[in-house]
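For this depiction, one protein chain was excluded, whereas all remaining protein chains were kept in their positions.
Naming follows writing order (A and B), and every chain is counted from residue 1.
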Amino acid sequence: MNYRLTVNGRAAEVDVPGGTPLSDVLRDHLHLRGTKVSCGTGRCGSCTVRLGDRAVASCLLPVALAEAEPVTTVEGLSAPDGPLHPVQEAMVSCHGVQCGACTPGMVMTLSTFLDTTADPDAGQVREALTGNLCRCTGYHTIVDAALTAAAATRTPREDRP
Amino acid sequence: MTALSEPAARAVPATGAVGRSIPRPDAEAKVRGAAVYTVDLAEAGMLHAAVLRAELSAARITRLDTSAAAGLPGVHAVVTGADAPALSGMLVVKDQTVFAIDTVRYAGEPIAAVAAETPEQAAAALAAIELELEPLDPVVDLDAAVAPDARLIHPGWADYAAPVDGFRSGNIAWDARLEKGTDEEWSAAFAAAHRVVSDEFRVPRQHQTPLEPHACVARYTTGRYTVHTSTQFPHSVRSRTAELLGIRPSAVRVLVPTVGGGFGGKLDAMLEPMACLLARRSGRPVRLVNSRAEELATAGPRENAVLRLRTAVDAEGRILAQEADVLTDNGANSSGETVICAGLPALALGSTYRIPLARYRTRVVYTNTAPTAAFRGVGGPYVVFAQESHLDHVARALGVDRRELRLRNVLRPGEAMVNGQALDDPILIEALESVERRAPWDRERPATPGKLRGKAVVPLTWLTNPGPGEASVSLSDDGTVLVTTAATEIGTGAIQTGVRQIVAERLGVHVDDVLVSTPDTDAAGFDNGAQGSRTTYGAGNAAGEAAGELREQILRTAADMLEAAETDLEIAGDVVQVAGSPGASVTLAAVSAAAMWSSGPLSATGRFVAQPPEFDAGCVIGGLFSTINATSSHAHAAEVEVDPDTGEVTVLTYVVAQDVGRAINPAMIVGQVNGAVAQGVGYALYEDLRIGPDGRVLDRNLETYRIPTALDVPPIDLEILENPLPTGPYGAKGVAEPPIVPVAAVLACAVSDAIGVTVTDLPLSPFAVLAALRANRR
Partner (left out) sequence: MTAPTRLARPRVEVPGSVDEAVRRLAELGPDGAALAGGTWLMRSPAPPATFVALHRIAELRGVAAGTWGALTTHAELAAAPLPPALRALRTAARTSAFPQVRNVATLGGNLNARGFAEADLVPALLALDATVEVATTAGRHRIGVEGYLRSAHGDSADPAALLVSAGASAPAGRRSGYARLTVRGGGEYALVSVAISADLDGAGVASAVRVAVGSVEARARRCPEAEAALAGTTLDEAAARAAGQAAAAVLTPRDDLLAPGWYRLEVLPAVFARAAADCLTDPATDHDTGEAP
């Protein structure tokens, strides 16, 4: 069965059973291996991508359900040779990255969350991250990164100190 | 000793790389999703492998026929125990084969492996393998396993090679003792004791659960194997794969892409030998990746254990003598580090407190369960949990304040540990004072209505792995510096920041101009792996030594170019200049070019291994670890609240004082402490890799195996203490392991304080806490 997707602004067509997880399509067919699959049962969040304006676990999403809305993966959050998204930038500067296996999912969850919650407190960030497991950082620096990114997004770039 | 109270905000020195919280240079690739992990590798013609694993934990293989599977579409290779008869083991007892041969010893043990064009074809091939098992009675319980009538899991144990002499028999894979004091002294101490207190503690398995599972891609070409793998210890994978395949180690080349976490679980060869066999048989590259269920069922976790402690104390609570009988679970074979760490419980019991007389025994026991392995802090977390809970029991029995009891027993400068080894400049008192400043012991804070409040404080001495390592440092044509080492970045930042900062500091160059190669056992000499907090320390020392020698070479060449004395020269960023007259300078690129056709390329190799400290050799019997290296001092304190209706534990405050020797990169230290405390919270409160009575691992996914989420890690108030170690690079000691070691202890003691019952089992799940509360009420 052919499925026509829009991934990171590009049209893509794959020929797979409709029940194939979107994560497999992204990684094995479209060679977008930034999206990680760490548990395969939707619990760890490392496969998080954006479908329309929602963060979803791509390992649980049948590709047949991904046709209707654009898909954004970590590779599409900022241009490969362009500046980082504020969340990516803050994850680097706040030391929110260690082994990095959870990082793409964290970045996708947080960037989606901040689109609807411009000025979150730490508790809201933690709640937003409940579906993303990290085994390295203890989460604190990731929460710092989210708050830093939110502040940076609220402040136009030229107004930043 | 100096304190860095605000590590992240610490003023950044204008020059110098050491002591700065530089962001890690690999972070950008990771946030872009551009970092390439082993699970991301693909090669042209690559086959997909899958492993047939035993359903039973104890059985005889009565029939194994792979012919039908081998003939299925897309299947290129099927291998079994007949293809790999050699025995191996992690450094000590050689009791493991790649595949079960004749006998199954744990559920999940590999029986056969297949490689096919697609994962679906590989799964179909597994299903077509004809296997018949005749069940045996599994031996699962530790006490049952060491009983005289227990069925032997390895009837041929006495024939196994063990390059180190030790005490083994039957189901006891290793028996390590530490005995201090004569029988007369021992009897006298117990006779004179004010009280003798006994406790028994039980701890479960804890799984490392790196988010990247074990994964590898293997190739075979003309007698050599090339393996890309997710490992902490490439040379271990090299030597163990070779031993299991019956070939020489140099026939295995190990390369390491970005590693998605390890925590001790990736020190050993696991999937690599199977992938190599399949690659050789098929002539194609072969990819093998564990599912999460396979990770939990077969990738060696921290061992479960039973600890029995008996301590004689005087009326003030001073320890007079202490006995410990520890049973730790090796699982079905010695493929993990449990045997080599058999001596560790004794040292963990006796390195923080004054133990005048000791009878410590640790038996590493075979059971029909998946082999256990190293996890951050190895035996420390459960030994310290037992010791501290036991000391709280002593304090309560005597009516002595729990903090005061610790102050009376804690080791002071100049005193020796239980093995007779002197501590390296201990600052245990300073560490306790550091947490006291921030969380005063006598501070009375009322509990939330309806909740129970408890607190605890725990001092700790911990170690740094002493193992050997080599690193080369060379000056490139553009004036940058390349470090070549097999030491592996597993996410801690030890290579990406620590080693680079040490090299930059030693040379005087910009840290951005120091590059580090990725590990390749064909390109770099031995390194003892990312374990025991050793990378910044051991690899940092080796690279630092090499950088020092390279610096001399650079100055020698520059002296000729500048017609100046070497002693008048300094390296400042990308130039060599005459000190005090910056106008007279040459670039490092020019130095490189000048050297190229005169002395040859500039490069140097450094090496390091810690020298063993003196100790009382008479007291250690069969221990493979007799001493502990590069010790550091720590204290953790916590305050918790327990909901008596549900058993839920909330950690209100968590305070850490950590002696790091010298903070090479304070932000990375904060990251290690945060992450280690989080894993310790998981071990203390949630994590329990359950084994059924039939020996099978019951937890198959991350729904039931609970690791902490962002909602579960308390705020961590850290003070970094700098107490330089003369033999560490710029004074640095190991940082990554110590902060997990006391967490379960301090939380268990705080919960015990809250509920008024000594907690004897981990984890302190709401079920366990509520059961303890209900039992106490009755």
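FYI, a contact is a pair of C-beta atoms (placed from the backbone, for glycine too) under 8 Å apart; a residue touches a chain by one contact, two chains touch by 3 or more.
The structure displayed is predicted, hence computed values, not measured ones.
From the options B:364, B:411, B:503 or B:770, the residue with contact to the chain not on display is B:770. Per the touch definition above, the residue from A:35, A:78 or A:109 contacting the chain not shown is A:109. Interface note: of B:28, B:55, B:117 or B:425, the residue touching the hidden chain in the full complex is B:55. By the touch definition given at the top, chain B reaches the unshown chain through residues 50-55, 107-108, 119-120, 122-123, 126, 291, 293-294, 297-298, 643, 645-647, 686, 690, 696, 698-700, 703-704, 706, 708-709, 711-712, 765-767, 770, 774. In the full complex, chain A contacts the hidden chain through residues 1, 16-21, 41-42, 45, 48, 54-57, 59-62, 64-65, 68, 109, 113, 117, 124, 126-128, 130-131.
Throughout what follows, only the chains that are shown with their structure count from here on.
By the touch rule above, chain B contacts chain A in their complex via residues 21, 23-24, 26-37, 39-40, 208-213, 258-263, 291-292, 490-493, 667-668, 670-671, 674-679, 701-703, 707-711, 713, 715-716.
On the side of chain A, the complex with chain B involves touching residues 27, 32-41, 43-44, 46, 73-75, 77-78, 80, 84, 87-88, 91-93, 95, 97-104, 107, 125-127, 129-130, 132-143.
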